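Got a structure for you, questions after.
Complex shown without one protein chain; remaining protein chains in place.
Chain IDs A and B follow the sequence of writing; residue 1 opens each chain.
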Amino acid sequence: MTPELGHFALILALCVSLVQGTLPLLGAQYARREWIVLARPAAQATFLLMLASFGALAWSFYANDFSVQYVAEHSNSQLPTVYRFGAVWGGHEGSLLLWVFMLSGWSVAVAFFSRTLDETMVARVIAVLGLVMTGLLLFILFTSNPFNRLIPAAENGRDLNPLLQDPGLVFHPPMLYMGYVGFAVAFAFAIAALLSGRLDAAWARWSRPWTTGAWIFLTLGIALGSWWAYYELGWGGWWFWDPVENASFMPWLLGTALLHSLAVTEKRGSFKSWTVLLAIGAFSLSLLGTFLVRSGVLTSVHAFATDPRRGIFILILLVLVVGASLTLFAWRAPKVALGGAFGLISRESMLLTGNVLLVVACASVLLGTLYPLIIDALKLGKISVGPPYFNAVFVPVMTPVLFLLAAVPLARWKHTDIKEIALRMWIPGALALIAGALVPIAMGGWTVLTGLGVALSIWVAASGVIQVVRRVRSSMPPASFWAMHLGHFGVAVFVFGVTMVGGYQEEQDVRMEPGDTVSVGGYQFKMIEVKDVPGPNYSAAQGAFEVSRNGKVSQVLQPEKRNYFSSTMPMTEAAIDAGFTRDVYVSLGEPLEGKAWAVRVYYKPFVDWIWGGCLLMALGGVFAITDRRYRLRVKAASTVPTEVAAGLKGATP
Amino acid sequence: MKAKFLIPLGLFVVLVGFLAVGLGLDPREVPSPLVNKPAPLFKLTQLEQPELAFAPEELKGKVWLFNVWASWCVACRQEHPVLMEFSRSKNIPVIGLDYKDQRKDAMGVLRRAGNPYDLTAFDGDGRVGIDYGVYGVPESYLIDKAGVIRYKHIGPITAEDLQKKIIPLINELNKS
Partner (left out) sequence: MKYLYALALALLCCGTAGAKEATLLADDPVVEQRLIAISEELRCLVCQNESLAGSRADLAQDLRRELRGLIKQGKTDAEIKEFLVSRYGDFVLYRPPVKPTTWLLWAGPFGLMAVGVVALFMYLRRRNAAIAPDELTDEERQRVQALLQEGEK
């Protein structure tokens, strides 16, 4: 009965979201207040209905209801309870339900936290979100219904893909979807602005916290996925430029550009059309990502099982949503007034340059991801574009961005003097050059890439630290100041981690018997034994390796090779000793003759700085949202137009 | 001034065009660069009579079908009846290449399901398969009288494939 209730809730949600998507929009257009006020309650209603629907699916998993086809395909009675919940989004239908559930969540959040916003604007925003939800609900109900029954019911389910039976993988999709879906809010704000013709600093101020929130989730989601790949796949890799990974990275790049562009629009009233375009672009890329993962046009380890019907449906959805918004943009954007003037060398122009470069980086990733498809479609052959291409192209494009990153906080609005910046930057510059020359040599060898990576990260980090120290001396800066510097410092930490691991990691692929030792990166590994260890839905061979350095034993690592009952592919569970300056990593390969095993041992310097940097970036975002400005109640009786007040407040650098 | 605001829309339309075409393509299919090139030479033992050898030069002057299969290949069983029918009705040689298999298992399959091949060459370690660009069985090659590969079929051959593509090509090659 529960699946049917879930299905029914879904249909009701479709009806309500249809209302949510149309009436408030029309009400805003024709000034009919009775329709405008429908927006908030409609958002609340869709949220409750989606909660019910999602809850029904989750319950079906918890109760091992194998009469529901989706549950039978992705779960098993021996699956630990925790993973039964994660299995809800382990496949196409359920993950899409999660997507729409989150969309309803963000919509109701907008309804909740927008008491100080203009009612008509809020109505438009919620309506746009409602329209997107309607499209997706139609998609679910017509092609991807998770509540389809399996008759006769299966004895037991097929089990969740063993790769997904892991805490990292349980949290990764929800985080990512929170990000993708969160950009829908920025998108909705942009569309609302275009529709109302009201595109000003106040609009930017309203949009910003929502966009930042989405960006934080996306950053964490991508970092989580990368970290998972590192410890789960057993090869120590953390980014593969896989089409689906790129699909999450592109909205992030545009989202970062959008964050910075919104800051300028809020403070200076400039970049308005550009910001709107970025907001449309970021969400369009989220939708494009959804298309790429589920349509089968690209090969990827992440791709869900494909069905051409689904591909066509999402493509139509993509065309309608993005096509309509870009048409609206082409029509309305020219009418938007230009903001204030700024010089060729100014904070605005530097931010804009950074923006352009981020967009170029995003476009490059898109080009590389889609190029095989383009060449195939034009019947020009079949090529493949892999990591060597992306690495070769991404680094040169991002290098200028990193260079600018450090200098922009020092630039003044409207007009800035290069000489003045150069004077303040000579210390970070010198430190960067020295570090870039010496650190690689200390680590084992200098190359152009390692020198550049170290120099850039020190350039950003040092300038940030110096600016913070200088500023704190005079007065306690607001949260937004810390946000910027935390975020940028996170980038520096990230770049340093990537450079160190890429340049100086060591690995050994050896044959080991109990008693054998191997040396990697200054550590000695001694294999003690491999014994059989049973698990809830698998049986494993567990190794024990003693790790020592300079004769002192530090710990015993226990990697596993698991054979899940439901799968023929054995799973590697690497054993990692994570440290601040390095990871030491052991993974079991295949069993060889006798008691011998193929073993892979890795030394990964500073690898955790990669995800540490991402965490710092996300933390920066959190600080940005908690800035006092967003918690100020706008004085109702104020005679000062909000635009001017906002502009003046932002005048302090 | 207004035209530049249409650029994003224009780019999007182009993108969607490619995506739409992409829906009809298979991103994992690897077309062969060996088409219209001479079939790679080799000398292998025959499956059922290991004392006898086979080399593709023996079939110069004839159009022939070279079918790569294995006992462990599930899709091969799909195309087996089609091949049986084909070898009965048409009079071009059908040569099998038993790829990365055990002789015992392969012979067992032929005994149970029938043998559509004039003979089968045994490629135990898959080296000849690599020379022919095999990446997933079943795969089939149509080779002309001069020993040049004229067509590669990836995946199981269906009756429709025979009708629409393979038989017309055979007729054309036979004329020259």
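The working rule: a contact is a pair of C-beta atoms (placed from the backbone, for glycine too) under 8 Å apart; a residue touches a chain by one contact, two chains touch by 3 or more.
A quick note: this is a predicted structure, and the numbers were derived from the prediction, not measured.
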Which residue of A:32, A:158 or A:526 touches the chain not shown here: A:526
Sole residue of B:14, B:52 or B:130 that reaches the chain not shown, by the stated touch rule: B:130
Option from A:93, A:159, A:242 or A:627 whose C-beta touches the chain left out: A:242
Candidates A:11, A:82 or A:367 - the one touching the absent chain: A:367
Among A:41, A:387 or A:444, residue touching the chain not depicted: A:387
For chain A, the residues touching the chain missing from this view: 235, 237, 240, 242-243, 299-301, 303, 338, 340-344, 349, 352-353, 356-357, 359-361, 363-364, 367-368, 371, 375, 380-389, 392-393, 396-397, 508-513, 515-518, 526-527, 589, 598-599, 640, 644-645, 648-649
Touch residues of chain B, complete complex, unshown partner: 28, 30-34, 100, 125-127, 130-133, 135-136
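Here, only the chains that are shown with their structure count from here on.
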Chain A-chain B separation of Cα centroids, rounded to whole Å: 43
Touch list for chain B against partner chain A, complex: 1-2, 5-6, 8-9, 12-13, 15-16, 18-23, 25, 27-31
Of chain A, residues touching chain B in the complex: 273, 277, 280-281, 284, 291, 295-299, 308, 311-312, 315, 318-319, 322-323, 326-327, 329-330, 333-334, 370, 372-374, 376-377, 381-382
